[in-house]
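All protein chains of the complex are present and in place, except for one that has been dropped.
Order of writing sets the labels: A and B. Residues in every chain begin at 1.
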Amino acid sequence: MTAQALRRWLAERVPIPIEELRKPLREELPVHLRTWVGWLGGTPLVLFGIQVITGILLTFYYTPDPSRAFDSVRRITFSLRFGWLIRSLHQNAAQLMIVALLLHMIRVFVTRAYRRPRELTWVFGVGLFLLALGFGFTGYSLVYDSLSYWATTVGTNLLGNVPVVGAQLLWLLRGGPEVNPNTLSRFYNFHIGVLPTLMVLVIGAHLLLVRLHGVARLEGDPRRETYDFFPEHVLREAAIAIVLLFALVVYATARPPGIGEPADPNFTPAHIRPEWYFFPSYRWLKVVPMQVGIWTSAAFVLAMLGWPWIDAALERLAPGRRLGLWLGSAGFVFTLVLFLWEALS
Amino acid sequence: MTLTAQKLIVACLSLALVAALFAAGSVDARRQASARKHADALLDDAANPQGARGKAVFTKYSCNACHGAGGAGGMMNINAESGGKVNGLLHVSETYTADELAEKIRGGVPLVGKADPTGPEPPLRMPPFRDLIAGQELRDLVAYLMSLRPPPGEAKSSGW
Partner (left out) sequence: MTGHEIGNARNPSRRAFLSNLVLGVAATLGAATLAQRFFQFLSPPRPPERVVEIPAIALAAIPDGGGTIVNLPGGHVAIERTGDTVRAFSAVCTHLGCVIQWQPVAGQAWYCPCHHGRYDRDGRVVGGPPPRPLTPIAAVVRDGQVVVKLTVRPPAGTM
């Protein structure tokens, strides 16, 4: 049977409109995206792919049971072939994913690519960032060594301070009054079931909107030229993916991961700290009264989600003054200061 | 940059990734070796359960504090006839029968011989363990000590 005949046979039985499917690859991108910041949108997706693969591999050995979780992580890290590499990839690709998301958000913020009609693309994007934070928090708790256990206790306790519904929320999240066996299976489920499902759906919505709208042209950029999504843009994304993988493998080899002491519910070690991406909120909640901290944090997240409309309102208020840029930058610098404050103390 | 150049760059990056993955093999080999050693030690204990219990007795009564981890010896004991150090225990099976060794543990060494008869009294001596270690614990400890062997290739040391 010739290739031609085979293709015809297949096309008849699986009638996929190949030409339709090729269309997204024929996307043409504005030339300003050719600079390296323009590649940042695809990077979190690449890293998410790494997370999915390494994450599935880790579930083969990880046991979400308080008495066995630590030992299963230790086994992955020290006994199984290349378990240390896979765990390190999973751990550090997560960090890079947060970094890439932040850089992408900063890029979109500065170029104001979120303006009408692309507000919802931005909203989904912020949603993805929040989901990534959720992944980080639940994933960190799964290791079940001393630091991870207590960071989980402290982190979930914060939620208990939310007015009115806090206690309910806490009970729901932990599956009981304190961190208990339910908590671990629930966090595991969030980490490998609920959050990935939401993540895939929101990524789909985000990408769909990006494609339907086309990439926003740069404000005040007179150039009308475009370049191909495929193969040029894809090649660049591939280059980034491989460079990141290379860096992750080299880092893992140079500093193979270890593991702390097993979690002991009766002993709180010194220097409990969340992962670095929670530093700003962690510091903020330490310096202001609890209720103020919770309300302002909620307001901050809402402001991020509603930023396209806030920016538009500010623009109407004082056209051409770029109030939004100043306000957003102030918010960013403020967050950065909180981050450094926590990081350096 | 031409498309061809871009493709070649991506190809080079892929090959660099291959090299990094091969380099990672050395770390993996190291971790595998130590995992195997750990598993071997567990099997040793399974093959010699009495010895494993005796090893626990050895550390429970802090024998290792003077005689060293695994009875390898080494604690300083100035002017002791055994080379100014507390004896190691790797050679006891060549010097004692099990019963003699048990008696030695029960009685201790109240007087440590001096290397230099005119020198000071060696500060460390072995207390009698008569009232502490007895019965099954003593039998396990003796079985453990009698199973100790010097590492292969080491010349027979002086002393025990």
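Following the convention adopted for this analysis, a residue touches a chain if its C-beta (ideal position, glycine included) is under 8 Å from a C-beta of that chain, and two chains touch if they have at least 3 such contacts.
Just so it is clear, the structure is predicted and the values come from calculations on it, not from any experiment.
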Full-complex contact with the absent chain, from A:P117, A:P231 or A:G258: A:P231
Sole residue of A:L80, A:L184 or A:I259 that reaches the chain not shown, by the stated touch rule: A:L80
Omitted-chain contact residue, chosen from B:T4, B:S62 or B:T118: B:T4
Residue ranges of chain B at the interface with the undisplayed chain: 3-4, 7-8, 10-12, 14-15, 17-18, 21-22, 24, 32, 35-36, 38-40, 42-44, 46-47
Where the missing chain touches chain A, by residue: 53, 57, 60, 71-72, 75, 79-83, 85-86, 230-231, 234-235, 238, 242, 245
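Keep in mind that, in the parts below, only the chains that are shown with their structure count from here on.
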Residues on chain A engaged by chain B in the complex (per definition of touch): 78-79, 81-82, 84-85, 231-232, 235-236, 238-239, 242-243, 245-246, 249-250, 252-253, 256
Interface residues, chain B side, partner chain A - complex: 3, 6-7, 9-10, 13-14, 16-17, 20-21, 23-24, 26-28, 31-32, 34-35
